[in-house]
Every structure is written in C-alpha cells, then in structure tokens.
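Excluded from the complex is one protein chain; the other protein chains are retained at their positions.
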Amino acid sequence: MQWSVYLSGEIHTDWREQIIEGAKSLNLPVEFTSAVTDHDTSDAAGDVLGAETDNYWRDSKSARVNQIRTKTLIEAADLVVVRFGDKYKQWNAAFDAGYCAALNIPYITLHEPDIIHPLKEVDGSAMAWAQTPAQVVEILKYVTGS
Amino acid sequence: MQWSVYLSGEIHTDWREQIIEGAKSLNLPVEFTSAVTDHDTSDAAGDVLGAETDNYWRDSKSARVNQIRTKTLIEAADLVVVRFGDKYKQWNAAFDAGYCAALNIPYITLHEPDIIHPLKEVDGSAMAWAQTPAQVVEILKYVTGS
Amino acid sequence: MQWSVYLSGEIHTDWREQIIEGAKSLNLPVEFTSAVTDHDTSDAAGDVLGAETDNYWRDSKSARVNQIRTKTLIEAADLVVVRFGDKYKQWNAAFDAGYCAALNIPYITLHEPDIIHPLKEVDGSAMAWAQTPAQVVEILKYVTGS
Amino acid sequence: MQWSVYLSGEIHTDWREQIIEGAKSLNLPVEFTSAVTDHDTSDAAGDVLGAETDNYWRDSKSARVNQIRTKTLIEAADLVVVRFGDKYKQWNAAFDAGYCAALNIPYITLHEPDIIHPLKEVDGSAMAWAQTPAQVVEILKYVTGS
Amino acid sequence: MQWSVYLSGEIHTDWREQIIEGAKSLNLPVEFTSAVTDHDTSDAAGDVLGAETDNYWRDSKSARVNQIRTKTLIEAADLVVVRFGDKYKQWNAAFDAGYCAALNIPYITLHEPDIIHPLKEVDGSAMAWAQTPAQVVEILKYVTGS
Amino acid sequence: MQWSVYLSGEIHTDWREQIIEGAKSLNLPVEFTSAVTDHDTSDAAGDVLGAETDNYWRDSKSARVNQIRTKTLIEAADLVVVRFGDKYKQWNAAFDAGYCAALNIPYITLHEPDIIHPLKEVDGSAMAWAQTPAQVVEILKYVTGS
Amino acid sequence: MQWSVYLSGEIHTDWREQIIEGAKSLNLPVEFTSAVTDHDTSDAAGDVLGAETDNYWRDSKSARVNQIRTKTLIEAADLVVVRFGDKYKQWNAAFDAGYCAALNIPYITLHEPDIIHPLKEVDGSAMAWAQTPAQVVEILKYVTGS
Partner (left out) sequence: MQWSVYLSGEIHTDWREQIIEGAKSLNLPVEFTSAVTDHDTSDAAGDVLGAETDNYWRDSKSARVNQIRTKTLIEAADLVVVRFGDKYKQWNAAFDAGYCAALNIPYITLHEPDIIHPLKEVDGSAMAWAQTPAQVVEILKYVTGS
C-alpha cells in the first residue's frame, strides 16, 4: 500500500525536506503533499480573480482558493503531520488539526517541548507527538512497514 | 425553535457575558454552552484521576477530559462563536474552528481587525466575522427571528 | 410526531400563508420554517457587521449570514417545499433543492406547468410536483396522518 | 495526484473547451468531466425506454437518466466549476451548486458581474468566483501545482 | 427512553393491532408508526396532484408521496418490524428491510416458517425472526425494559 | 472513467449475459459484477463452515457468507441493475434495491409491465425502468459516453 | 443539557450502583443506561423466539436480541463508561469500546492497574482511565457542570 502523508504548518524551516529526504532514503511507500508553502504566493492566491482594496477580502479570497487545494489533499491523506514552530500565530496549523480530529484522520504533531501547554488540546487529539523530523520518519517507517 | 450556541476561545475578558446578557435582554431563543472557562480548573481537569510527574501527560489527560465536554457541546451546537483575543496562542480556538468546518457546523469569528491576516484560513471558512459582542447579538437576533 | 416543513423560494406572493393557513385549519401536526422573507432585510443581513463598498462582498456577507439560518432550518426539516414563481432568477430556490437532494431530505416543488422544462432536473429529484398551495396542504395532511 | 474537475452549467458557449484547452496547454494533472452537453440528446435521454405523451414525464424520465451520469461524476470530482450564462433559467446549474455545498465538494462559479445579486447564495458557498475561463485555468494551475 | 417502532409490510391481517395492543397492555414505552395501511388510499396518494392516464406514472407518483412519510418514519425508528404474509409480492417490505440494513437500523422479521428459504437474505440481516406478534411484544418488553 | 455496474436479481434467464455482451460489443467502459448466480452453490455457501440440521440456520449462514460478497460489490458500484422475473418471490432483489436507495446508489429496474403495480415502491426510487436488456445497454452507453 | 451515559461491561460487582448513587447525590443532570445486566436473563434473551439445540445458535440469537437494545442505547449516549473486572473474558466490553471508537462516541475505561497492558489498545482510544467509580462520578460532575 502507498501511503499519503500531508505536511501541515510552519513554512520557515526545512522540516518538510528533512522528512521527505528521510523517507526517500529508506524507500518508504509514502507520497507527501502539502499546501503551497511559498508565503507570498500563498497570500496572492486569489489575486488572479481581481484586485481587492480591502485586506480582509483579499485574505479571505486567497484563503478560500488555498482551501480548494488543502481540503482535498488533507481528506485524501492517511496521516497528517502538523508542525508548530516558535514564531507567528500558526492558527492555520491548529485549524488543520481540528479538521483532522473531526474527520477521524490520524495526525501527529511536531514541536518543541516549550509549547506543550498551549498545544494541549491539539496534542490531546493527536496520535503522537514528535520533537524532530527524524522521529517522524521513524514513525512512518514503522506504520508503513510490510 | 430553541438554538444552541457554543462560545469558544478567549477566557480573559467578559465577551461571553456580554453576548449572553445581550441575548437575554432581547429574549432570544438561544441556549449558550461553552468549555469550563476557569483556567486553573480546566488545567486540573484530569488530576482527579491521579497525579502526573510529567507535564505533557498532565496536560494531555486534562485536555482529553475537557474534550468529553467540548466535543459533545460543539456537536450539539447550531452555531459556534470563536473568539480570538490579543494574548496567548489560542490554538484551541483555531482547533475548534477547524473541527466545526469539517463537520459543517456554522461558526462566526469574533476578533479585532489587527489579526485579520493570521486568521485568514479561520475566517475563510467562517460564516461571518464580528468585531464586537454586540454584533454577534445582532446576528443571533437575525438568524433566530421567527 | 410533529413534522417540520421548510418553505423555500419565491417571496412575492402569499403561497406560504396559504399553506400555513391551510395546515392550521386542519390542525396538522406541522411546524413551518423559512428564510427571512423580507427582501430588503435579507439583502442587508450582513450590514450590521460593517458597510461594504463592493456589491459582491455586501451580497456575499449577507448571503452567508442568511445561510446560518437557512442551513440549520433545512437540515432540521422533514420535508421542504420549493416554490418557483414566474419572475426573477430564483437560483437560491434551485440551490436549496440541490442541497436537499444531496442530503436525502425529501422535497416537493410548487410551480406552474409552463416552467416544467427548465425545472426538469429539480423536479426529477423531487418527491412530488404540486401546482397549488392547496395541493401541498393535501399532501401534508396525507403524510402526517396518524 | 490526478485531479477530477466537473464542468457544470451553460451549454451554449465554448467555455468548457477554453478551460480544457488551457489546462492541456499547461499539462495540468486534471481530468475533466461533465453532463452530456448536446441539448437535444440530453432532452431525449429517456426516450429509449419508451415514448411519453405527457411532457412532464418525458422530462422527468430524461432528467433521471442524466442524473445517473451527473451524480456519479460530481461525487467523484475534487472540484466543480459552475457556469452561469446570460440566457435561460439554468436552474440545473444552481441545483448542482447546492448539491456540492451539501456534500462539501468545493466549487467555483464562473459568470459575469451583472448577475452577482441573483447568484449571491450560490456565490456565498463557492470557494471562488471567476469571470473568465482563463481565470479558472489559473486557479487550476495553482491548486494542482506540485 | 421512549422507543419508536415502525411496523412495515403486510396490510391484510391484524398483526399491527396485536402488537400495539400487546405493548399497550404491558405499558411499554413504545410509540408505533407505519405507512398508510389502507390499500386504496395508499394507491391514490398522488391523485390529488392530477390524474394520470398511464398506470406506471400513477403508481410512481403515489409511491413517492408515500415515501415522504415512510422514509421519515423509518429513519426516526429505533426498531423496525417487517411482516411478510402468505399472499402478494410484498416487495415493498423487502425494500424496507434493505433500506434498514444499509442504514444500520435494527429490524425484526415476522413470518411463518414456510417462507424461510426465499427470505434468507432478509432474515440474514435481521436482528431476530419472530413467528407471532406475541413474540414481537416479548422482544419489545425485553429490549425496552428499564 | 471505468464504471462498475452490479447486476442484481433473477438468475433463471440470460439477461446478465445479454447486457454484458451488449456492452462488450460497444466497447463500453463498464465492469460488471454480481452475486454468485448458481442457485445450489449459493444455497450451500456456508456449508464449508459445518453442516446444519436446522434449515433456518443453514439458510442464514449461507445468506451471510453471500452478503460478504454482495455488500462489498454493491457499495463499490456506480450503478445497479435490479431484475425481476415472472417467478419466485425475489425478495433479495427488492432488498438490494432498498439497500441502494438508502445509500444513494443509483439503480435501474428491469422487468415486464405486468408487475408494475407490486413494484411501485421499488420503481419509485429507481432512476429508470427498463423492459429489455437492450434498453439497459442503451442507458449504459449514454451515461458512460465521453 | 441532560447527559446520557451508558455503563458497559462487568456485571458481577456493584460499580454501576456506585456511579448512579454518586451522581444522584450530586444531582448531576445524567441519565444512565446499560444492557440487561442479569446474566441468565441476558443469555436467554432469544429463547422466547424458539428453543435451540445448538449452543452456538442459542448464543447468537440472544446476542442479537440484546444488541437491539445495546446498539440503540450506545448510539444515543454522550459518554460510555467501560468497566473491566478481574474475571472472565469480557470481550463484549472491548467490543463496545471499539464500537464507540469507530463512531467517535467518547468513552472512559474503569479498571485496576494490573490489566493496563492487555487493555492498552482499549485505553489508547479512551478519553480517560479511571480506577474507581468515585473518580468516574468526579469526571461526570466536571463535564456536565453548568
């Protein structure tokens, strides 16, 4: 079986690449997907439909265009990894976790120990908490093993 | 019809009371529910089941006990109001929004304009964005009118 | 059993009143619901959340506020009556019919014979086609009979 | 991932061809589907099952045969594009939009600005509103990008 | 808890009355529902919507009007009793059983031993097979006991 | 798209072969499935699990083994054809139709006009009624056309 | 809100009474339900439908009659408490836990520490693990508090 793993959250470090490279080096039967991770491109996703003068509507329009992609990929995933970094609000990552929890799509969180407390509801519904991309790769190796 | 409205998010200001009082003064057919909103009580929700030495497990245990309550009340709600304040991570609020979005439970966000950008995915799936409790009461009055 | 019947569509004639009066005179165990049917009020449903300069966003905002009400009431309905008149586009009525069809909520259409052809997909998924409010009342009497 | 995109609505202009050609020229990983778009063929879909003297039943029979196809293809779609032109009632297009909204299947509308107001409920549940087929192709390019 | 029990199938003997009387004499917390059981009335359910010259359409129209009632009541039932007698095709009873099986609504069959073989698929998905109304009452007494 | 079509019902005439051959000669993109259609083999499906002295349990055991197959294939089908012949009770065919109706799986009935009346509920939820295998092939050609 | 709590598992000690009494003394808004807990009565649940000579079928028949009750009550529950004692196989308790997990119905386990290891999958999907009925009452008090 080919597994589909969606990588959600932080876009400012190379955690996605580390997981993808790790899985590749072990030949794991995993296909990775994610949102568009270039910040400016993602913010401008709706601009092609016409310019907006009001920031709220520009953001809303881009968010919904992005959601066409993310909703489809998350719902097709066998597992979601949700990464929280040490900067920014990252409410979209917590939103994705809640989305998965409601649909019974298993997810793993990936974050440092210093944010355990504010993430307690998100961790509480997760299947596992990893602190490093290498740990995520180990979990993937285990669950996809034949 | 009696409407059930769940109030999610920030616990440090009196926005819940403002909405509840506003609805009451208009005799709206609305029953309000929410999580346990006393911070310390909520953090200690699992302690009755035995002390934990590891903070992660204490948090996880309490989070899951709280979820017995919140999951049931959210799924029974006709509408959820998700409030974001200007402090703390508030990932549980975004988690609730994602949970609602996945289950097609309509929700309204309530927040100041200065956090529009980081909330764009959460707002993008919301039915409305309100800036004041009074606006939420107006919406409740409108949607529950006979 | 108390039946919940949602009345969708045309707001320019008194078909709703005829059905409600007819059911009342027969003491049928039916509670009727519907969208806000005052045109101007409905168009302004979102204005309380702030004025919009762009008509598209004003309409979108009001439409979503209205949907909080309509979605909840339609999903709670045992039966939906969808009325098409001889004026206006009435795409919201056809939208409601499609919504019901997808969720297996039974609906009846109510319209004149001259629009049979453009309504063929909507009629094709309906449980019945009525031409007069009196016929709808007869159907309600039959299906709710003890 | 191969995306499945269903093209719903108007059959009198070449908007389908423009989108399909645009996607093809960009090598997008998209498979397009749609209803039978020849008007007379579609109206006669049920005739093979026996002639009808009553137009209502001829229409109903054909509509249900067509629905075998459209229901299956819409439910298999990752995204639906719903086109409204400037002629005819087009209630079937609005019906498809409502069907998608109920099942959480993302859809985009494609129409001119002059029908924004009557389409406000349909647009309100859409993920995006496009005014030209070229814009739809841009969105497809964005959401399916690897 | 008040139980809702739907009585499906044969309309030519008094098995419904026997079950209802038996439950009543034991004060069981059960509310019984069923289709309209007068044969001629049921066949004419759609006539109020206009006469049909073609028997197929008359039957189809009445069947769909009846289904507004039966579908709602079956889906609201905690338990369905499906009775097969010794006459007629009774395909509607088997249809109801299949409907229940698909939705995980528990049902009991009620029939003589001589039709065990043709009913094997229907019995195979049933929770129990009873041969007399008195046995059904016993089962109701048992499952609804406090 | 490859379509999956399940052929349910009568096993005493060659209607399945006629449809399969017809589809094959037109190169339709259809894969056909069905229950085990050899009567004695089907009745003995559970015998390998141990002999039964009581006919009811032998039938029940075989029915449930058969259901492993039929349930899986019906739920995987895009369309089901349900055939009623002029002999036997055929309650399993009506059961399959009810099962499809509940799950919103489209089905077509195939039967002679003389049993329209007892099949009215089954026909009432069908997408079409065909009288000959050749008509079914025509419908398949139409709905699967590219 | 009135909560419905289903008490599943061990029938040889008075843990049910302790929880019910504890909740009563605190006036908690909870209604308790459970299977028939008299062992012999439960084993004989199907006997009224006719004697069986084969133990497997006697057990199967009674199990399915019991399931009419348990399935309905479990699905109506807001929370399930699953008790494992120190005797017997208690596979029905683990079965109920799996049933709840699949349907996203929250459940709590109640057992001594010495069976932690064999219960790890059951505990892993539980919302909490309690060791005494008094702890369960505390949790009920917390989650149902207004």
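Letters A, B, C, D, E, F and G mark the chains as written, and numbering starts fresh at 1 in each.
As a working rule, a contact is a pair of C-beta atoms (placed from the backbone, for glycine too) under 8 Å apart; a residue touches a chain by one contact, two chains touch by 3 or more.
These figures come from a predicted structure and were not determined experimentally.
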Requested in this report: For subunit B, enumerate the residues touching the unshown chain of the complex.
Outcome: 52-54, 57
Report task. Name every residue on subunit G in touch with the hidden partner chain. Result -> 55-56, 59-60, 62-64, 66-67, 84, 88-103, 113, 115-125, 129
Requested in this report: Tell me where the left-out chain touches subunit F, residue by residue.
Outcome: 33, 36, 45-46, 48-50, 61, 64-69, 71-73, 76
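The rule is short, and it goes like this: only the chains that are shown with their structure count from here on.
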Requested in this report: Please state whether D-E or E-F has more C-beta contact pairs across its interface.
Outcome: E-F
**Report entry** Whole-Å separation of chain centres (CA-atom averages), subunit C against subunit G
**Finding:** 44
**Report entry** Averaged-CA centre spacing for the pair subunit G and subunit B, given as whole angstrom
**Finding:** 31
Query - Residues within subunit C bordering two or more other chains - result: 64, 66-67, 104, 129
